[in-house]
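A protein chain is absent from this complex, but the other protein chains hold their places.
As written, the chain order gives the labels A, B and C, with residue 1 at the start of each chain.
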Amino acid sequence: AKPRGGPKAMPGGPRPAGEDSGGVSGLLRRLARLEDSRQRAAELFRWLLAPVAPAEFLRRHWEREPLLLRRGDPGYYAGLFSTAEFDAALRGGEVHFGTHLDVTSYAEGVRETHNPSGRALPAVVWDFYQNGCSLRLLCPQAFSPTVWHFLSILQEQFGSMAGANTYLTPPGTQGFAPHYDDIEAFVLQLEGKKRWRVYRPRTDAEVLPQFSSANLTQAELGEPVLETVLETGDLLYFPRGFIHQGDCLPDAHSLHITVSSYQRNSWGDFLEKLLPAALQMALEEEVEYRRGLPMDYLQYMGVANSDTVDARRTAFVEKVQSLIKKLVDYVPIDAAVDQRAKSFLHDCLPPVLTESEKAQSVYGFPARWQDGGPCNVDILITKDTEVRLLRHGIVRLCNEEAGVMLYYTTENSRVYHKEEPKFLELDPEYTDSVEFLLSSYPNHVSVANLPCETLEEKISLATLLFEKGILTTKKPLAKI
Amino acid sequence: AKPRGGPKAMPGGPRPAGEDSGGVSGLLRRLARLEDSRQRAAELFRWLLAPVAPAEFLRRHWEREPLLLRRGDPGYYAGLFSTAEFDAALRGGEVHFGTHLDVTSYAEGVRETHNPSGRALPAVVWDFYQNGCSLRLLCPQAFSPTVWHFLSILQEQFGSMAGANTYLTPPGTQGFAPHYDDIEAFVLQLEGKKRWRVYRPRTDAEVLPQFSSANLTQAELGEPVLETVLETGDLLYFPRGFIHQGDCLPDAHSLHITVSSYQRNSWGDFLEKLLPAALQMALEEEVEYRRGLPMDYLQYMGVANSDTVDARRTAFVEKVQSLIKKLVDYVPIDAAVDQRAKSFLHDCLPPVLTESEKAQSVYGFPARWQDGGPCNVDILITKDTEVRLLRHGIVRLCNEEAGVMLYYTTENSRVYHKEEPKFLELDPEYTDSVEFLLSSYPNHVSVANLPCETLEEKISLATLLFEKGILTTKKPLAKI
Amino acid sequence: AKPRGGPKAMPGGPRPAGEDSGGVSGLLRRLARLEDSRQRAAELFRWLLAPVAPAEFLRRHWEREPLLLRRGDPGYYAGLFSTAEFDAALRGGEVHFGTHLDVTSYAEGVRETHNPSGRALPAVVWDFYQNGCSLRLLCPQAFSPTVWHFLSILQEQFGSMAGANTYLTPPGTQGFAPHYDDIEAFVLQLEGKKRWRVYRPRTDAEVLPQFSSANLTQAELGEPVLETVLETGDLLYFPRGFIHQGDCLPDAHSLHITVSSYQRNSWGDFLEKLLPAALQMALEEEVEYRRGLPMDYLQYMGVANSDTVDARRTAFVEKVQSLIKKLVDYVPIDAAVDQRAKSFLHDCLPPVLTESEKAQSVYGFPARWQDGGPCNVDILITKDTEVRLLRHGIVRLCNEEAGVMLYYTTENSRVYHKEEPKFLELDPEYTDSVEFLLSSYPNHVSVANLPCETLEEKISLATLLFEKGILTTKKPLAKI
Partner (left out) sequence: AKPRGGPKAMPGGPRPAGEDSGGVSGLLRRLARLEDSRQRAAELFRWLLAPVAPAEFLRRHWEREPLLLRRGDPGYYAGLFSTAEFDAALRGGEVHFGTHLDVTSYAEGVRETHNPSGRALPAVVWDFYQNGCSLRLLCPQAFSPTVWHFLSILQEQFGSMAGANTYLTPPGTQGFAPHYDDIEAFVLQLEGKKRWRVYRPRTDAEVLPQFSSANLTQAELGEPVLETVLETGDLLYFPRGFIHQGDCLPDAHSLHITVSSYQRNSWGDFLEKLLPAALQMALEEEVEYRRGLPMDYLQYMGVANSDTVDARRTAFVEKVQSLIKKLVDYVPIDAAVDQRAKSFLHDCLPPVLTESEKAQSVYGFPARWQDGGPCNVDILITKDTEVRLLRHGIVRLCNEEAGVMLYYTTENSRVYHKEEPKFLELDPEYTDSVEFLLSSYPNHVSVANLPCETLEEKISLATLLFEKGILTTKKPLAKI
């Protein structure tokens, strides 16, 4: 029975030849030819949703409705991730149960986790799999350079952390109980196929929820809004709050990667940071907020008095409402956005450099030890050196009490928050130059054109940013 | 030179004979004859400000302007506190330096504290005094039953903690540097006299400030708005933020008590509790708050973009403003007031009972050990027993996650926060009865009239509240 | 049936007339006539055990066997504590359930605690009692000046904290399950009578145990070594580890006070502090302790090798044994004793002064506020003033890293550890004077005779100690 009201699968239709040849590897090659990191991100997002246009997706599906894309192209995601790579990661000896890998099962309504302690070696992991357990790899970007590369581009599109898990499920089994998550989910079917059932949020309160659900029972579910078998190359998107469960048909295993974003990224999350700052500013600037409460308010306010008609109640409530409304005159919105950006930059994956980017950056700088001493050491940035940011989204200026801080992502780890937030404290007079670099991007600018006072300062700033991998030069810095 | 714009000293004028005879002792006796604790509080407040009417005070002075009352009546505060009582407290051996008593000096612009460690015994304390040090007793209500009684009544008027310090200053000295405080201050001159200089807040930001100032230098002060010599029986009031300094003339020592209130009791303090609760409710009830931020907001928002004209910026700001304004639909004002009330009840001094109140309460209940066994033990509350709350302001009902809690002050300590907040968890069905007791106050009601379902419940509730000292009976409970 | 091997009740026999007339009040009066606090302590101890001589008690009972003294003198403890005083304490409103008072029951093998929260008022407490509950007052010395006085003397005899609880039990009930404690217990029957059953430690490990037992069942007990009915004026002593239970006969309530001491006061407790200090000294002074372990010791040592015969094992063990034995050359025994003394002084009750002692001390110093100013302020200690310590056991000198500290008890609280340890940092050159005061005690010495370098120092030290209540003068310091 076809579920009512569900989204239609959109057949991909004919695509321009060569457009997606080469799967993800080809995609990443094509993106590397784009100058602007924001354009790369947009392009990857377009590819992810193709043939649905991003604008269409945002209008009709994002945070609204599931989207099912049947591409009929098993090679669409080729090169992103495979069970063979998963096997290689196990073989590498750095995958640990619990930290990186969960062994799970769901049968007869019972959801279990079977993680032993310690290192997840192939002999043990595959034995679990053969016994019907699902394998969830929690941080594939730490083991797969391609997943890392893919997500590091995508995160700039979302402006919010892009994470991923991969799920390997044996034929004829299900690994997880039905539940809903607190993130926007893109399911990319990498190998085999999997049956999915997706259900609408059950109540208004579960629409775009702040927190994931517990495991649900089948009895708590209604009719699915979508029931389908996802095949290799297909995409399934559903918003947070949509309950879902996936199980394998008897004849095929399934490997998919779920790309996620927009966890704790709502207007309310923003207000949580903004309101205390706004109130603090209002308290400092406006005496109305500092005036004392009425001496007798405890007598006519309070739940026990909530049904009382009393002019003093009305006045009190109106005063509170007016003070709340007047807060909008004090909200430091831009400063609060910078604080969110700072937090996002800490969440970010570090950028993946192409070979030519590497050659133009400190990572490809030819300084090395040779013949008993270092050679090619001097970073010869001059007034004529043409520079630009490595990516648009890798830096953020924040005015903080302690000074002007430039937060950046190039020294982040592939492992979530393994490194502390990285930042440089900048002399406030360098602010303009950083903003100039941001607004000039993706064009190169001559160091001479940086709006610093002296040439020495221009070169000093450029060198500092170059050494941190934030700036690249138009031509590889040659040794003189 | 008379300071410009300062408040005029209001001569007390003739008073009806006997009205204030007996000083504070007489006052407390008169108050004891009033049935309603709110009336007692209002009356004490009126007496404190007499001959200025409270309404006049609130309109013209409270949080606005200093008020100087020259009463020409050295006996006005008689019985409240004296140096002799202070001496007796030292003699009692329970006054400790630092905890209860500060020894200070201010000379040639240098403010010092001279507290030794340990117990403050008369021989040592008076030696400091003889050497020109001022003595600040931090918690006179813990040592003086009258101060305790006085403040315990006054706190119900303020709806905010009423605290006090006493200051004993040797002739010809000053004990403290000029500064402003974060509380409304009532200076009651108890003995001798003192010269006061009061200055307006220096900036808008220092009007009704949230926090006290550091010690100021004379150079930081302008012209005083008020300069006067306060004499025994006089009152000086000034709002928080008004800088002040007091010093003794060469010919007389000074003892005054400063009664304070309204610390952290502003609209802003209220909003600090209210806003997070409002946002949480909005998040739960209104999907608009849970929707994701725009994907690209980090690019056009932020301080670096604050001067940019961009329709997306306008939309973002308007959205934030609209969400803030819409918060007023969700503000749980009454619940937040109850939380403040709960906090105030924790700050409160426990009530002081008159002899007849004691006889009507559990504190005067005749249960005792006699002739080898307890006698008069049974608390015989029946349907006909007439009861009322000991005071109106000693209880508060709060609906909390864990249940309905009745907070109360009768088991508080005279020492600030020495006891944890005291509360009873009540079956929700008792809520109506508590509200009935509150609304009936100061009239007595028969236990039979409590809106509980069964007589057993009525008696059980009344007994519980009686045992905690919260309820009193019209007639002392006689043993049968 | 008479238990086998139990102690014999010792009939008091005839006592010299008047010797103990006046009960405890008379006793304390007699003690006040003794000059030396150590003598007072010894005398009180003798009185406690009379007619058994202390030496006899220490030889045959202390930490060995129970002792039952039937005095046939119901007035022996008169004045120490009574149910009437307990009732008065309740009436005072400062007794709180849990903190000061436990309401307990033991019936049909079930031991329960019935503490409500908050203040323990007579009406509620006596109701529990009437319903068969026992009442344990945890800190009678905080409510009864006599108990405080009594224990403050006794603690100097024990050199270990002397504590107390009182127990009031209704007729025909038992308040506690059988158990053993970790303290030496002296049960003083104050009112009524109580049946006691005492049992030997069940195993070697339970002889003089470090920790109290849980509640035991009757089935876990054997035959009592002693079964008796304790009557007013009688004493029952039993060492830690002896199981005991007491219940009231149907015809009489019981009030007794249990005086306790020697908690954590064993040789082992001393070694716990001493050994780390000894090892640290040995490590610093003796290279043998700093030499490396044998490279291969992990291979032949360890539990798995414990049955192996191996010369290397023997050598290893012998080396360890020799190093342990050699520790005795480094044990800083005296310093460790001083640390225990410091800890004991923190546990101590503050001294109770007689009227004449008060007159000779800072507590009776006539400094006071009078006629608008302090009078009699100067503490005129001169070279001729004769001084001595208030008590021998109220001070202790400790050489610590931070300096020479004089710990003292005069500013302790009657409530256990309510005050931090009190101490004065002394210039090391004052050490001799403090030791001189200690060794001269109970004789007075002239200030001139203190072994300080200058007279100024002598007076300064004497004044400091006088101000802390540590020194008294032979004659009250008169004002000149």
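By our rule, a contact is a pair of C-beta atoms (placed from the backbone, for glycine too) under 8 Å apart; a residue touches a chain by one contact, two chains touch by 3 or more.
A quick note: this is a predicted structure, and the numbers were derived from the prediction, not measured.
Contacts of the undisplayed chain with visible chains (whole complex): A, C. Touch with the chain that is not drawn comes from one residue among C:179, C:202 or C:340, which is C:340.
Between the chain not shown and the residues C:53, C:84, C:107 or C:320, the one that touches is C:320.
If you put the hidden chain back, the residue from C:130, C:305, C:354 or C:449 that touches it is C:305.
Screening A:136, A:200 or A:468 against the full complex identifies A:468 as the residue touching the chain left out.
Shown as candidates are A:34, A:58, A:121 or A:138; the residue that touches the absent chain is A:121.
Interface residues of chain A with the unshown chain, by the touch rule above, are 83-84, 86-87, 91, 93, 117-119, 121-124, 126-127, 129-130, 191-192, 253, 362-363, 365, 367-369, 372-374, 377-379, 411, 422, 467-469.
With the whole complex as reference, residues 38, 58, 62-63, 157-160, 184, 204-205, 207-210, 262, 265-272, 274-276, 278-279, 282-285, 287-299, 301-306, 316-317, 319-321, 323-325, 327-328, 331, 333-335, 337-338, 340-341, 344, 392-393, 396-399, 435, 438 of chain C touch the missing chain.
In this section, only the chains that are shown with their structure count from here on.
Excluding chain B while holding all other chains in their positions yields the touching groups A | C. The chain with its C-alpha centre at the largest distance from the centre of chain C is A.
The mean-CA centres of chain A and chain B are about 51 angstrom from one another, to the nearest whole unit. Computed centre separation for the pair chain A/chain C is 65 angstrom, with centres defined by C-alpha atoms. Inter-chain centre distance (chain B to chain C, centres taken as mean C-alpha positions): 42 Å.
Not a single residue position of chain A touches two or more of the other chains.
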